[in-house]
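Every protein chain except one is present and positioned as in the full complex.
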Amino acid sequence: MSWVWSHLDLIWSSTLAHVALCVPAIVLGFAVSVPLGYWASRSAGARGVLLTLGNILYTIPGIALVVLVPVVLGLPILNPVNVTIALLVYAVAIMVRSAADAFASVSADVRGSARAQGFSGPQLFWRVELPLAGPVLLAGVRVVSVSTISLATVAALVGIPSLGGFFTDGFQRSFLTEIITGLVAVLLLAAVFDVAIGLIGRALMPWNRRQRLSSAAAASFTIPVPQTGGR
Amino acid sequence: MLFLQAIQWILDPEHWSEVNFQAGIAEELGDHLWLSFLAVVFTAAVALPIGLYIGHTGRGRGFAIVVANVVRAVPTLGLLSVLLLVSLTIPPAVFVFVLLGVPPLLAGAYAGLEAIDRQTIDASRAMGMTEWQILRRVELPLAAPLILGGLRGATLQIIASVTLVSNFGINSLGDFILGGLAANDYVQMTAGAILVTVLALLVDGLLAVLQRFATPRGVPRGRGASTARVRRLPVPNRAPVSEGN
Amino acid sequence: NTIGGGSSSSPASSGGATASGDAKSIVVGSANFGENEILGYIYGGALADKGYSVSYKPAIGARAAYLPALQNGEINLVPEYAGSLLSYLDKSANAKSGDAVKSGIDAKIGTLNAKALDFAEAADSDSLNVTASFAKEKGLTSIADLAKAGTVTLAANPEFATRPDGVKGLQSVYGLKNIKFKAINDGGGPTTLKALVSNQVQVADIYSTTPSIKQNKLVTLTDPKNLFASQQVVPIVSTSKATSDLESIVNGVSAKLTTADLLDLNTKASGSDKPDYQALAKAWLSEKGF
Amino acid sequence: MGIEFRHVRKTYPDGTTAVEDFSVTIPSRSTTVFVGSSGCGKTTLLRMINRMVDPTEGQILIDDEEISGIEPVALRRRIGYVMQNSGLLPHRTVVDNVATVPVLTGTPKAKARQEALGLLDRVGLDRSLANRYPGQLSGGQQQRVGVARGLAADPNILLMDEPFGAVDPIVRDELQQELLRLQRELGKTTVFVTHDIDEAFLLGQQVVILQRGGVIAQIGSPQEILANPASDFVADFVGAKRGKRRLTAEEQGAGDDVLLVDAAGYPAGVISAPDGRLALSNSGPLSRSVSNKTDQAGDA
Partner (left out) sequence: MGIEFRHVRKTYPDGTTAVEDFSVTIPSRSTTVFVGSSGCGKTTLLRMINRMVDPTEGQILIDDEEISGIEPVALRRRIGYVMQNSGLLPHRTVVDNVATVPVLTGTPKAKARQEALGLLDRVGLDRSLANRYPGQLSGGQQQRVGVARGLAADPNILLMDEPFGAVDPIVRDELQQELLRLQRELGKTTVFVTHDIDEAFLLGQQVVILQRGGVIAQIGSPQEILANPASDFVADFVGAKRGKRRLTAEEQGAGDDVLLVDAAGYPAGVISAPDGRLALSNSGPLSRSVSNKTDQAGDA
């Protein structure tokens, strides 16, 4: 325990580094997945292709992806962007499916009636479909955020700072305290993100507040995507 | 091109028996599958009963959600480090992957049961089926596609993640990735990644076929296979069917 | 600082990919095992004392990861081990003596846009170890004796499989055909040790300065045919940063670094109170009067 | 086989009191209809009969035996149950659905199937549908299968919870007539739940009009209720107050027919009235006449 107190600054800086790896992946993953998911919800063909592709990307082992990204993209080896890109790939692989489900979950009745009111195509998307897909999208983002944070620890295997460093270093030194510190830090960070995203969702979707908070949480559990426990 | 070279690497028969004095593809593949298989079997042993219980009774759902979310946040690398530091054998590794597989399968099992039209179950109960008969004859067959969907998720997840054990000296296809990394041999590393991905997709495809077969005839195929959606005629607006005993 | 980046002894940028431009700002990298990280902090600390702005990228990984990083300028200084470095640079090299190794390295290191500075006296070579009971049972004292031990499995870092002085060397130099290899990616650390002690493997490559050899009463097999070249510590520096001022500081450190120091540092590092690598480096520096 | 509710009360775990204090006697071999608007407790009452719901207080007796002493599974196998949306097993063929309960109770499969085919005839379904899955049937056909399944164990009691609520009006008419025919042929003790007062009056020999909380607003034969609504609520519910049931003759057409409209102006039908005189008749076209009904209600 005293080790933890004397290394708070290190824990903090590792946490910041970890956050810096994850946040862009989560945000970009969301931004990329929404249009793809929308497309997949509109066309069965696109859905098949995108989800299969997602599955394939998803099964590429984490270390391989982290190492191959700079080789393929020609980026510097120690650039944290490599890890972020790898995380982004996984985030999209998971998120496209839930985005597709989210848009598919928008009631056809509501869509039809909005069209009948005279919503134009873009108005329909921004004012009706996107907000109504919100709860399921939110559930998807929560899954992605948790798994991204957990997954980002593999950065340690290629010498990029993250909370995963506590695992590799602790392991080499047979130092349980350090590994467990890392574990706890990752879990706490995941929890903080989860709560924060939940609150953002609550603020953005007031109509969803009363009836369906629990069902949205349930959806995050129900989405039968393979979850990334962290590889 | 890297990818083609990697395919060539895999097709080289020598690599199937030995790679750099170490276990070849055949042996690593076997070990990888075995470890994955153990993990999947134990995952099923843990997640199915719990998932079926939750789905059938509707109890313990909130608790399961919390547990599954926490489990999902646990970094595999960290947990492996802890457990393998304590004992460097297969069982702790299997335990870690079971943990990884439980959330998707649990979700599949319980979502599968929940997606069944309440009226179907209700009618079965009203006909005089015992709870066990309802589970066996109604819920399991109807939920089979989603349960197998969950199993697919768990399996995919486990096969892809087992590579991590190579870090700790346990055989898996990850050896090719780590070996390639250490020797700056991107071809070997890509080959390792391809092997893992192809293995995962093959097993997934196999399960998908199984899922097809398990989909009861008469139930509309396709995702969700939800019987909750077959009603076609307008139904008077009513409180959700919440009765039950 | 044991892990993680971003810690610098000066306000220099910590995350930047390259530290070009200012010759007085240096990025020190290191391999992913404790001793090397400590060495990184020692060299870095000495430079920081002399007004360099130093940042660290510790625990990058295997040689195949950090040397390309040096080559493209993401790091500027990294502590290396002479023999392994030479066999990385020149797969066919078979120089054994210190001078031959030095000239071998000098001939090739230009490809890394880097320069090797003076060797330290301190050396940390690979060493093959067996448990005392196994040694007794099979009557083993030297690597050559392994020939009579039947099929044995040897554990080492993954690169041992492809290094010229790895399994290949055992075959060509000692004629050993009975070696199976198992990669364990912890630089002779706890997993390797556990595998050895539990007889999952019979031979383990553990750095000679690792305290666990003594602590577990392992038998280090002698290397009569000098398969493992002299592994003296040699700092290598990007050519662009290699001013004479920097060289003299770094060489000054190397001159005082002994094998005993390494063993001592490693013992402390894995001891029960788990001190930080950076603190160990600092302590060593002040002890040696820097 | 009569059914008796004695001061039955049901409070659900969440605190909703669905039924407050309900006592009624349901005569055997006739149809009793519970009618009332959504949420008034109809389903709750019905499901207490086969112990899908257990009362919080009070007793329910079937043929003077308290059902709380009967094992629920055994009880349910003796009672037919038909519900809206049929609740058929989507993964079993029509014939297997009908044969479910006999198979559960140990009838050999072949025999149960054979009998199931007979039941399909009985409810007016073509045998060619026997090997279809429920999803391949129309809503009306599904309901017929549901009725056949309810009859499969040859139960003395048939519970029907809005069985025709979800089908087309035309198909509903057919099913209602079919049910009347079945009832004449089989004479089961039937408890029928609906929120459609027209349906209640058509099918019920005894009609129980319920208010929220399972409170009985009126009980009696359709004629009694229509002629003498016990309260404003009942009058309103059966439409008498709003004048819907109070018809007026509007116009003499070309022939003898007079168009009758209700208070809302909605044409309710035509009647033959040569020169404005009604032809009175005391026996309806069906045996199920008013006097007949009153007799049966008297059984209660």
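First chain written, first letter: the chains are A, B, C and D, and each begins at residue 1.
Rule of thumb we're sticking to: a residue touches a chain if its C-beta (ideal position, glycine included) is under 8 Å from a C-beta of that chain, and two chains touch if they have at least 3 such contacts.
Being a predicted model, the structure only gives us computed values, none of them experimental.
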*Looking beyond the chains shown, say which of D:S23, D:S231 or D:T248 touches the absent one.*
D:T248
_Candidate in contact with the missing chain, chosen from D:S38, D:T56 or D:Q114_ = D:S38
*asked:* Tell me which of D:L117, D:L186, D:I216 or D:L259 is the one touching the absent chain.
replied: D:L259
*Tell me where the left-out chain touches chain D, residue by residue.*
37-38, 168-170, 173, 177, 195-198, 201-202, 222-223, 226-227, 237, 239-240, 242-253, 257-273, 276-282, 284-286, 288-290
*asked:* Take the complete complex as the reference. Which residues in chain A touch the chain that isn't displayed?
replied: 109-110, 112-120, 123, 128, 131-132, 134, 205, 207-208, 210-211
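One rule holds for everything that comes next: only the chains that are shown with their structure count from here on.
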*Hey, what chains does chain A share as contacts with chain D?*
B
*Graph separation of chain C and chain D (steps between touching chains)*: 2
_Pair joined by more contacting C-beta pairs (A-C or A-B)_ = A-B
*By CA centroids, point me to the most central chain in this structure.*
B
*Hey, how far is the Cα centre of chain A from the one of chain B, in Å?*
19
*Whole-Å gap between the CA centroids of chain B and chain C*: 41
*Just how far, in Å, is the C-alpha centre of chain D from the one of chain B?*
48
*Name the residues of chain D that each touch 2 or more other chains.*
none
*Pull out every residue in chain B that's touching 2 or more other chains.*
84-85, 167, 178, 181
*Chain-chain contacts as defined at top*: A-B, A-C, B-C, B-D
